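For this view, one protein chain was removed and the others were kept in their places.
We just call them A and B in the order they show up, numbering each chain from 1.
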Amino acid sequence: MRTKMMAATLAAGLALSLTACGGDDDDDKFKIGIKVDQPGLGLKESDGSFSGFDVDMARYIAEGLGHDLDDVEFVEAVSANRETFLENGTVDMILATYSITDERKEKVDFAGPYYVAGQDLLVRADDDSITGPESLDGKTLCSVTGSTSAQRVKDEYSDKVQLQEFDSYSKCVDALLGGQIDALTTDDIILAGFAQQHPGELKVVGSPFSEENYGVGLPKDSEDRDKINDLIEEAFEDGAWEKAFNDNLGDSGYPLPETPPTVDRY
Amino acid sequence: MDVIIEAFPDILQAFWLNIRLALYSGVLALVLGTLLAAFRVSPVPLLRLIGTVWVNTIRNTPLTLVITFMLFGLSYQLGVTFSDTISENVFWLAVVGLGVYTAAFVCEVLRAGINTVDVGQSEAARSLGFTFTQNLRLVILPQAFRAVIAPLGSTFIALIKNTTIAVVIGVTTAEGINESSGLMRTLIEFNGDQTILIFAVFALGFVIITLPIGLLTSWAAKRLGGVR
Partner (left out) sequence: MKSASGSVLYDVPGPRARARNMVLNVIGAVLIAAAGWYVYDKFAQDPKGPQTSQWDPEKWKPFLEGDTWDNFLLPGIEGTLKAAALAAVLAMAFGTLCAVGRMSTIRPVAWIAAAVIEFFRAVPLLIMMIFLWLAPTKLFGADANVFLAVVLALMFYNGAVIAEVIRAGVQALPRGQREAGAAIGLTNAQVMRLILLPQALRAMLPAIVAQLVVLLKDSALGYIIGYAELLRQGNNIATNNGNLVPALLVIAAIFIVMNLALTGLANWIERRTRRRGRTAATVGHADVVPPAAGTGAAL
């Protein structure tokens, strides 16, 4: 009886894990890594669809590469997994607030940048006392665990700011709306997504104090890189870039930069 | 090795933060847990109900959620604030969360201990005219505690390890140093080539803290628990 029960448990467990590991693994799809928890950039909606600036840009590029939108599959790419996802072929390209850095260039290729973001602050709409990182003394600043952005503010701009770390931006936003913290810091376009989600309640301060070049992450030595660079420039010219921004972030009160970035064909 | 030497003061502070969390919440859990155990065996039906609901709710909720609720429910909604300094405030909220959670386990351990006390003890006490509280306080609990020294030790060890979960509400020292799991993560992120060494140091730290407690409680259990 014991053996039977053990065997049954084992079988059930294995079956569960097997069905889970198998499944949707067909290679015909064009797989794009995106964020799923950043409103305005890459968000999984309640109905299971994806929306955001990164997502719209990804669709534009996929179409330009000759893929049918029905063959495009979006995959969640959390920050820590982005390089490995490209290296082991889990995804074919990544648009997920992915900053171009020299360190990353050693492992993956980048097209773009398609957007230049900068570290900024998100505050309550009626809060005029915070105008930049220098005005944070005595205030409380939120950021997510594992990012150094808040520590940088404390070290370089305001040593009297109090820091609160959470494991997700949504917790920071909740506490910001509730008045328990005064500001949230990360890239301005990410902040704009939250401002868009809570119109009239939150605003981006708008004095970025760093520069992050968002690029399209590709596997090393990808053949598509030049083509994608062309497509990004095309999107700047034919208005697709502006539309992608306005559709997703137009109500955030955060303005689209006047000139698009210059594509870096390194 | 340089990483460890350089970060050593931080590492000590991180561990000290975990130990402080464990000490304060351990005391809270012991007091609350004893009270809950008394509730669960009390003659008043409502108290028994409270005890049962508490234990079954808290024990089945992930600790991450319990601690998160302390900040977003207890502090943000109910306005319970221990300090205006954030690091102080989240520290004490984490203490409450860990204490409330561990109390449910202390309660169950104690209840098992109460069951090991010979029925004759209680009968003798009652025949002497002891009330329920007197019986519990003077006769039953002192014996029950001796019987459960070892499992209480295991519960405390588990509590020490659980303090690492306080990272979810961002518990840090006044200087902004994370507790040990957060600090280990940061150190590995920035010194990837030393991953094994960094992990070994933190793992060893917990072995050093928990091993003596295990040995001490099983020694104490043998010395004190055998009296029957």
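Going forward, contacts are C-beta pairs under 8 Å (C-beta built on N, C-alpha and C of every residue); 3 or more make two chains touch, one makes a residue touch a chain.
Everything quoted here is computed from the prediction, not taken from an experiment.
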item	value
Neighbouring displayed chains - absent chain, whole complex	A, B
Omitted-chain contact residue, chosen from B:36, B:152 or B:177	B:152
Residue touching the undisplayed chain, where the options are A:74, A:169, A:214 or A:241	A:169
Sites on chain B contacted by the missing partner chain, in the whole complex	40-47, 50, 56-57, 59-65, 68-69, 72-73, 76-79, 102, 105, 108-109, 112-115, 117, 119, 122-123, 126, 131-132, 135-136, 140, 148, 150-155, 157-159, 161-162, 164-165, 167-168, 180-181, 184-185, 188-189, 192-193, 195-196, 199, 202-203, 206-207, 210-211
Contact set of chain A toward the excluded chain (per top definition)	1-2, 6, 9-10, 12-14, 16-17, 20, 36-39, 43-48, 76, 78, 80-81, 83-84, 87-88, 90, 107, 124, 145, 167-171, 173-174, 177-180, 197-198, 201
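Everything that follows uses one rule, which is that only the chains that are shown with their structure count from here on.
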item	value
Partner chain A, residues of chain B touching it in the complex	68, 72, 75-76, 85-87, 90, 167-170, 172, 176, 178, 182, 185-186, 189
Interface residues, chain A side, partner chain B - complex	140, 145-146, 151, 154, 162-167, 171, 174-175, 178, 180
